[in-house]
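Missing here: one protein chain of the complex. Every other protein chain is in place.
Entry: chain A
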Amino acid sequence: MPELLIELFSEEIPARMQAMARETLRKMVTDGLVEAGLTYGHAQAFSTPRRLVLALDGLSTESPTLREERKGPATTAPEAAVQGFLRSTGLTLDQLEKRDDKKGQVYFAVIEKPGRAAPAIVAEVLEKTIRTFPWPKSMRWGNGTLKWVRPLHSILCLLSDDTGASVVDLDVDGIQSGNTTAGHRFMAPDRFAVTGFDDYAAKLKAAKVVLDSAEREAMIWHDATQLAFAQGLDLVEDKGLLTEVAGLVEFPVALMGAIAEDFLHLPPEVLQTSMREHQKFFSVKNPKTGRIEGFVTVANRETADHGATILKGNLKVLSARLSDARFFWEHDLRVVKTEGLEGMGAGLANVTFHNKLGSQAARIARIEALAREIAPLVGAQPDLAAEAARVVKSDLRSAMVGEFPELQGLMGSYYAKAAGLPEAVATACKGHYSPLGPSDAVPSEPVTVAVALADKIDTLTGFWAIDEKPTGSKDPFALRRAALGVIRLVLGNGLRVGLADLARNGTLAALWAHYQVPFMLGYRVYKEDQSSFWMSGYCANPNDEDKYVPVLDKEVFAIKAEHGDLAREVDIDLNLANVQPIASVGQIASDLLSFFHDRLKVFLKDEGIRHDVIDAVLAMPGNDDLTLVVKRAEALSAFLKTEDGPNLILGFKRANNILTQAEAKDGVEYSFGADVKFAEAEEEKTLFAALDAAEAALAPAMQAEDFATAMAEMAKLRAPIDAFFTAVQINAENPIVRRNRLNLLSRIRQICQSVADLTKLEG
């Protein structure tokens, strides 16, 4: 069986795209071949900075002949039907067969598609692959129209078997396929011909090209760790960097150097970030001092001087880069020591956070107010939380973060310490962005927690207030992540925080920041052409927000001028009938709370809690206290897994249904006054006793928010309820007995509804 070798040889392919590109090549070509009727054994794809390679073995030599029979119209069918059939099959009348069918004679078309030879199929599939290859970014070059990631220079496409190899002919925009490739750009640049994959791999190896990226990674890792080990040092692992570096070289040579003494006092994160980002160096740690003291760089070639020139050059660049870093570090320390960390951030007043939400400084003031409010709820000192909130963003103005944005927060904590600020403030600088992702650790230090919550809630209320909520897959301000952050901060620390109040206060502050008028509401204004836009007014009666009077006057429109086109486009004398209020502070805040609930559902679903369980607990009062919500949900979820659980729910639902129907029919509410003296059956009396006992036990459990115990107490009702329903007819003829029984059901309902709204449960 023949083997197929394809190499697409180009100018340097970005390292980050190589892995996906070789996989895409494999998939597109093999899918195309299979679709065309060929089969193959094994496919391997490789990439280097200059080539994408695919090797297939066991390829069939041609696609099978396909025979298709299609039944057509009856021979007596109208002419039009016959013509239609001929068109769809591409045959002529004399090529059709007539066969007997149950209902008479019918036309049959027998279409034979002859098999095609592998080379023709390969050429077609490869050309299509090249022309439609989904590079993240592609380009044209010279006079051509073909698009590739960088200029494509040659196409090697070879079919080979025991009898020899032959080039598969194809021409893509003037690039004619052949059987040649080139070696390493500098060490073996000449082109050479190959006869198959083994020959190709062997010759490439001789031409100083390591074809397999995994092999290059292994070489780099092995050599780098050995270099470090030989000097008693440790290489700092960095998988992402390893893959990237392996994509930058065809022939890796690791070289190790030492960081000059002058730079060793820089924070290790600064050294590591600078070396990785700017120079793609691995960091080398001295286990004795715990410091980053060296680096490993990976060159793309061997040299006569064993890399001495290359290392010298790299050291020089490192020194320049670290001089910059040291300049930033010393500059920042000077600023912090003379002006304090708050002083460092003074310039934030001139930096816009969002054009509808004011400057970074205004944002920080809002965060400070929220942090102060949150502090007592999380066990932090309000003054300390406020102090932290004032400075946690200051490092955004530092020279170091200007250069390395990924060091934000971390630099703040260094500078906070240098400024002599309390440890808790330094910790908050570093930690208040957390948790960033679903797996990022949740901070627990109270001041950090207060500021982290305030930061995220301000972001959320701010964007909610200006109607910039996430929609579908669009979430440019990462608001879902912020909400998840709040949820994880609250739950991770078992915090008892009323989010409704915080959302409301945050919204007020954000609206104030935006419009500078109190008691805001949003309006949807409809123009004559039915288009609409969002704008604000303020409510005349701040104490009764739901009965606000929209006030639209020149003043509001003047304030709205920051909306740009608005002031120009909108006629001041708008007809009030076209102005519909769509959101008040309360509505914005409650909408945000629903968003929290939605995110909580996603979060809890991942924890294995059913969505209807979450609905059942969200229907309870205090649902803005997420810790309480989760406690209820966990208790209910666990309860549903016990044997009693589902049965009690059945009993409850039965009681509830009967009661609801009776209430609807009678037009009264049966909620009070069940008396054991009207009980007739023994089971009824037992139920009374059980309910009394449950109520007595439930009260302290609910008081202690011990929902597990509460549910366990409810579980004890299961047997009495079941027995009651079996023995007793609710709709007794005696109206007094009937009313008493309905009131009894109401007690069941009340007790069973204390942890969650069980009516929301499915099944």
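By definition in this document, contacts are C-beta pairs under 8 Å (C-beta built on N, C-alpha and C of every residue); 3 or more make two chains touch, one makes a residue touch a chain; residues count from 1.
Heads up, the rule we're going with is that contacts and distances are computed from a predicted model.
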Among "RNA polymerase sigma factor", "Glycine--tRNA ligase alpha subunit", "Spermidine/putrescine ABC transporter substrate-binding protein" or "Simple sugar transport system permease protein", the UniProt name of the subunit that does not appear here
"Glycine--tRNA ligase alpha subunit"
Only one of A:D305, A:E607 or A:D666 touches the unshown chain, namely A:D305
The one of A:T338, A:T352, A:S444 or A:Q729 in touch with the missing chain is A:T352
Sole touch to the unshown chain from A:K27, A:R116, A:H153 or A:R496: residue A:H153
Contact residues on chain A toward the hidden chain run 11-12, 14-16, 49, 137-144, 149-151, 153, 186, 248-249, 279-281, 297, 299-301, 303-305, 309-314, 316-320, 323-324, 327, 347, 350-352, 354-355, 359
